[in-house]
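Apart from one protein chain that is not included, each protein chain of the complex appears where it belongs.
The chains carry the letters A, B and C, assigned in the order they are written, with residues numbered from 1 in each.
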Amino acid sequence: MNWLLPPSYSTFGPDIDRMYYIILVITGVIFVVTEVLLVYFLIKYRKREGHKAEYIEGSTKAEIIWTAVPAVIVVAIGLMSAGLWADIKDPSRFPAGSYELILNGRQFEWEATYAGADGVLETADDFTLLNQINVPVDRPVTVHLRAEDVLHSFFLPDMRVKQDAVPGMSIPVWFEATTPGEYTIGCAELCGLGHYTMNGLLVVQTEPEFEQWESEQQVAALEALERESPLPGATASVPDAANTARTSGGATEE
Amino acid sequence: MSLDKHTHPPYMTIWAVLAVLMFGKVAVGLSDLPQAVAVSILVVISLLSAGLVALYYMHLRFETKLLWALAFLPFPLVAILILTVIQEW
Amino acid sequence: MESHAAAVGLPGRQPEIALEGVYTKKLGMWIFLLSEVMFFTSLIGAYVILRFANPEHFASPGEVLNVPLTAINTFVLICSSVSMVKAFAALQNGDQKGLQLWLLVTIVLGSAFVGVQIYEYIQLAAHEGFVPSADLYAAHGGPLYGSTFYVMTGFHGTHVTLGVLALIFVLMQARKGAYTPQNLGGVEIVGLYWHFVDLVWIVLFTIVYLI
Partner (left out) sequence: MSVSAPTTDFDLLPFAGEHHEELPFIRKYIFSTDHKVIARQFLFLSLFFLVVGGLLAAMIRWQLGFPGQPMPGGDVLPDTMAPGGIILPEFYNALVTMHATFMIFFAIMPLLVGVFGNLLIPLQVGAPDMAFPRLNMASFWLAVPAGVLMLASFAVEGGASGAGWTAYAPLSASGEWTGVYLGQQLWLASLFILGFSSIAGSVNYVTTVINMRAPGLTWLRLPLATWALFITAWLILLAMPILAGALIMLLFDQTIGTAFFRPEVGGEPLLWQHLFWYFGHPEVYILIVPAMGIASEVVSNGSRKPVFGYHSMVLAICGIAFLGWIVWGHHMFMSGMNPMLGTTFMVTTMLIAVPSAIKVFNWLGTMWKGNIHLHTPFLHGAGFVSLFIIGGLSGVFMAATPVDIQIHDTYFIVAHIHYVLFGGSLLAIFAGITFWYPKFFGRIMNEFWGKVHFVLTFILYNVVFFPMHSLGVQGMMRRLYDPYQYEIFADMLPLNRFISIALFALVVVQVIFALNFILSLRSEKVGPNPWKANSLEWAVPSPPPHGNFQHMPVVYRGPYEYSLPGAEEDYILQTEPDEEAEPAERSVEPATR
């Protein structure tokens, strides 16, 4: 059993962890004090022959104290976390110059769509990735989160990122990875019988690695586009050959 | 509504007022006033006629203040729900 | 409840403890009406929010819905509210005949209201293609318009029908002379419910038909 949060690898991760530990300390102290007090009272004031309880109806002074003190503590915690919450979730405070991509959740897989050679999302030359997202390290990334069928929840435990994907909405989610490596993508909202199979891979690459990977993908996408239809017709979301599509749990209704 | 008092509230006049208000609403509704203006007028009129029905036909006006409090209880909750959820869009 | 109190030799309730003048049945009905307010809040609130979220789904007044017919229908319901109050006033004066007459008028007006509404549904569904289910929806506006319209007005219509049934029951009791100026419980309770249903329609008519 481990009460410490797993290590975080995003810029706002440590701030969230600090909030968790502050609350852990405060609630820990209150927990110990109250439980010890309870046990102490049970032992000290246990029934003894001839002893009578003291007729005390209460004391307004005590009431005021244990109304004001908890109120101050909880409001303080609230104010501390309000700023951090706005930085993470309020689109108007997202860092500028972030790398954009679209993530589409559907029953039992994640599909990431990257801007193709023209650098503009949702154009013919976009390339997609199934159940895998590659992002550059030390650079803010904005994921435009969407869902096709039911609610899903984009959860990066190592990056301290969680956001429900709602069909009909495109919700921006940002994070900035600090260390390259392979991390887990999870679905945290019940989305049907294959909910537990919706795990994916977040690959954080160094700048050169990412540049190289991205250009390869773009070229592959362009070639696929040429082969398929010489005229740049409808946006063909070409299943990326490089990534083996994971066999999803249930039949994915297209 | 104590039993001995037989003077009834002016039911017929209230009926006339309600009818006038209702047809007035229809006129405002079908007129081509800008929507914001029309909506606010309509809301005011319907709250007014709803109040009239509650006060005189449901005899709220002659009941104890506590019943007024009970009758009024759900309306702040209604306002909280609609005004909060509407922020979403 | 009265039979219990008698059985156990209980003197009547001390009025100063109870809510002065609001005897148990009336208090129970008022409290039930509060829960009804919240039920309609849920439906009307959903309509207001959905209309605010997707205005393009909804048509402006008169385009799809037949406002003149419903205006007359609303007038019918207002008249039924008056006849209900006249019935209650008649009972207070001890006029049993007047009570039964006005109750009958209320029942007729109430049934007329439900009849007109059913006729309106048939008109809308048959000719305009204005139906609750999204896939069959064909009228101007979008499927949300049909869904919200039918659920709100349908549940209100159901409440009016239940009101009419209750009024019929009260009329039968009145014929048997169950109500006296001292024991006007049943009539006042049905009256409160009826006025509440009329009150909901005043709000509903405005929001659905006129905005």
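One rule holds in what follows: a residue touches a chain if its C-beta (ideal position, glycine included) is under 8 Å from a C-beta of that chain, and two chains touch if they have at least 3 such contacts.
In this text the structure is predicted, and so the values were computed from the model without any measurement.
Visitor: With touch defined as in the header, list the contact partners of the absent chain among those displayed.
Guide: The chain that is not shown is in contact with A, B, C.
Visitor: For chain A, enumerate the residues touching the unshown chain of the complex.
Guide: 1-6, 12, 15-16, 19-20, 23-24, 26-27, 30-31, 34-35, 37-38, 41-42, 45-48, 51-60, 62-63, 66-67, 70-71, 74-75, 77-78, 80-82, 84-86, 88-90, 107, 149-151, 153, 155, 157, 160-169, 171, 184, 186-197, 199, 249, 253
Visitor: Tell me, which residues in chain C touch the chain that this view leaves out?
Guide: 1, 4-5, 7-11, 13-14, 17-19, 22-24, 27-28, 31-32, 34-43, 45-46, 49-50, 53-54, 57, 132-135, 142-144, 146-148, 150-151, 155
Visitor: Tell me, which residues in chain B touch the chain that this view leaves out?
Guide: 73-74, 77, 80-81, 84-85, 87-88
What we mean here is this: only the chains that are shown with their structure count from here on.
Visitor: Compute the distance, rounded to whole Å, between the mean C-alpha positions of chain A and chain C.
Guide: 48
Visitor: On a C-alpha centroid basis, what's the spacing between chain B and chain C, in Å?
Guide: The computed centroid separation for chain B versus chain C comes out at 15 Å.
Visitor: Would you give the residues of chain B that are in contact with at least 2 other chains, written as numbers and ranges?
Guide: Answer for chain B, listing residues that touch two or more other chains: there are none.
Visitor: With touch defined as at the start, can you tell me which chain C residues reach chain B in the complex?
Guide: Touching chain B: residues 19-22, 27, 30-31, 34, 37-38, 41, 45, 48-49, 52-53, 61-62, 67-68, 71, 74-75, 78-79, 81-82, 84-86, 89, 92-93, 181-182, 188, 191-192, 195-196, 198-199, 202-203, 205-207, 209-211 of chain C.
Visitor: Hey, which residues of chain B end up touching chain C in the complex?
Guide: Contacts found on chain B: 1-3, 6, 8, 11-12, 15, 18-19, 22-23, 25-26, 28-30, 35, 38-39, 42-43, 45-46, 49-50, 53-54, 57-58, 63-64, 66-67, 70-71, 73-75, 77-78, 81-82, 85-86, 88-89.
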